[in-house]
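Right, one structure below, let's go through it.
The other protein chains are all here in position, but one chain of the complex has been omitted.
Each chain gets a letter, A, B and C, in the order it is written, and its residues are counted from 1.
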């Protein structure tokens, strides 16, 4: 029997790390549904073009997540499956910005130069869920254009292993701030479980983002999201994987960007080999000709790449014992907010 | 009046550098059409699974191109436009391989490790142009699958500037071995001209390739290709750009991969700003939310990234004085082999 | 009045993270001396050439540190100074090894390839503290040679900020596994304090290491070390800095390696500017011609570079209010084990 949980944190209840001391905010059984509200990456503090992030936000209180959620029975060596049944902007506006020394086309704290930062500037978007669009407004002219609404979560993950605790801004093997547009409704995400209960959390909704999140900040929005939670016992997953109705996707988060690419493609070659029985170099060859490599982010502390292949090229395979199809069914039943 | 040139090199006439002493093989006027045959990256020497590249090919005689072609009137500071009207596999088979210490999931001459190379192995593909598919055959099992035919040229470029001559295996600001699937029929490619006559050349046809060309070798094929040639006088282009009916694309070729990403996104931000009149940060914001970042190659001496944006988001713009639409028209008339 | 503390952990008392829940093992006042025993990176489990690390050690119980030590009065925004009065190998032998998919000349978990790992092999070194040498013995021949003993700590750091906890194998802004030979006796290390008490810890003694720790493992040894502890109130330090009698040194830990270089050189330019009053570009120019860039490690989760400049080129400067000279004096008095 599917239980449906609802969770809406106050500002004080938002979390800023994966791992650490924080008590779970809910305990959930595999198979349950979670309806969760997530605040935007600014904690809702940037509400207009005059709210500069560095003035209204305080480091490290950025990129808050809702959670952590304890999954009953989850143990190290298992895989947590989160199926995103729906992701819906909670407001009729969203914001983006430049942020000093953050983004792909600026020097940063790590790609350190002696140059002054770019100007800090905020853009406010109109969000029309019914029409399925967001509207961009230039700040220095009257140029305006509609872009497709394509809601996603930038940040989803579990507690890291080895006693680590990581800021929510960081993507790594535990997930986190992967900032990948592939993480949209209809997709199941798989994480290796590192601690009892898995302790997953999510946030950082984007109405849409470009590949690489080149400005460092997407079209940021609070979200109402429905997640179906499941557990695959005794099956490990080294790096987060995504599954849609049509694609298998592996991720890698690292620097330099080619290492994120290598991790994701390496994982996909192994996954395809496991599912199809193809010998390693045969799987490498197939992924090499059939695979895609969507760019997640090129701005966070680790960059994220996704490696994907269409299931159509892998006849008769079933990943994680058919978990995606099963959760898709539950999601269709319970998914709409 | 459009003149149609035909060029089919003998093996001895193939070229292995962009730039250098080689005399032009043809002189072409802007507006002319070129029907050209290009050999595959192995010079046609790998014809079956027993033809190991290191045994049948000799460095540096790899990745041959047809050319160079002299474009009358082209001078440094101009832009050369090449519109690919059609790219058609010339044979009913194609080949791929691993190659020792080359590819994204192996150590290489530059990412140097003490490990032995992966096994060198060849895969032969069936090519069915009418059906629009290639067929993959595993080597260590009887797995087989059809993949969509999606012909492209891995290598297209002009003579570099500053007196340089580069191996055809290298992509850089002059183009070269960009190995990007976006360079398919229907696309116009723009290059900055560095020397009188531009001296363009092309080769390295792929029936298809995965993003990143992760195995280092695509589905390699000889091609019959139709190119419409044009010249935009007095307009410079710092890095190769592509234009399709629906997208503007900038490229960058560099290491590490994030620099290829930065170059391509930086160029696209500037290009969008020039076309729309958007102020710099406004253009950055728009590209940041609307842009895509297809991966070209992550295996060549420089890696290649493409930055793209849909023209639909840039109302009423016209790039390079409408060159693409004009050449598209000529290509439709003269394009089929 | 200088108090001298002595701390020798049992195996069960060793720590494997910077930050986290662990209670401090000692509380120390600024100005006190700490005599501390540190185990080697294998927790002492590799005692001969037949003890392969992957067989006798269990991830994540690698690279243990002694600590954390609470420094009374330390608060975020302060700087912790640790002066290494002496670092003395505790045994007459030390070990090194290859480790599967770890090191600079092998593919790794992040620079992921499909190649098999290098053979796992252990080398045992003789350590002669009196003679000041270690002796290398080849495993596959009778070649043997003495190398200078040059003891250092690979791992020293404080608790990270922002609620993070990091494995001891990771170097970052909190210090950690910097694996830099410059961290030898006679040197003062400065860390920004992120949490009350600073919570520093240290371990991973090396009898010596090559620049970059190219094999991934140095000449690993348990150490008896004497540290003088001090606190500079109200002065922040963004990245760990070292000071010797003759040099100022900044560090950076990041990937790719050029970002570690940039961070360290950027910090040194700022530090030199602060100390000398030189305008920014004037300081950049001076560091650019006078500076050195010793390589720490090119094998850990982040790579570490050191940027250094001789104090002789910066007449009349005094860093951190003369802390180094003061601690040097205390160290000379209390330093020898």
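Please note the rule applied: a residue touches a chain if its C-beta (ideal position, glycine included) is under 8 Å from a C-beta of that chain, and two chains touch if they have at least 3 such contacts.
What you are looking at is a predicted structure, and each value in this text was computed from that prediction instead of being measured.
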Visible contact partners (per top-of-document touch definition) of the missing chain: A, B, C
Touch with the omitted chain, as defined above, among C:17, C:209 or C:244: C:209
Selected residue (touches chain absent from view) among C:16, C:84, C:190 or C:261: C:261
Among C:114, C:193 or C:286, the residue in touch with the chain that has been omitted: C:286
Residue in contact with the excluded chain [from B:20, B:100 or B:277]: B:20
Residues belonging to chain C that touch the chain removed from view: 96, 98, 103-105, 118-119, 121, 123, 134, 136, 138-141, 143, 145, 147, 208-215, 217-219, 255-258, 261-262, 265-266, 269, 276-279, 281-282, 284-293, 295, 298, 303, 313-315
Where the unshown chain meets chain A, residue by residue: 105-107, 111-118, 256
Residues of chain B in contact with the chain not shown: 16-17, 19-21, 59-60, 109-114, 161-167, 252, 254-256, 259, 262-263, 265-267, 269, 280-281, 284
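In the analysis below, only the chains that are shown with their structure count from here on.
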Type of chain A:chain B copy interface by residue overlap (half), same or different: same
From chain B, the most remote chain by mean C-alpha position: C
Chain closest to the assembly centre - both centres taken as Cα means: A
Rotation angle (°) superposing Cα atoms of chain B on chain C, nearest 5: 180
Rounded Å distance between chain A and chain C, as computed from the means of their C-alpha atoms: 35
Centre-to-centre distance between chain C and chain B (centres being mean Cα positions), rounded to whole Å: 48
Separation of mean Cα positions, chain B and chain A [Å, integer]: 33
Where chain B touches two or more other chains at once, by residue number: 105, 118, 256
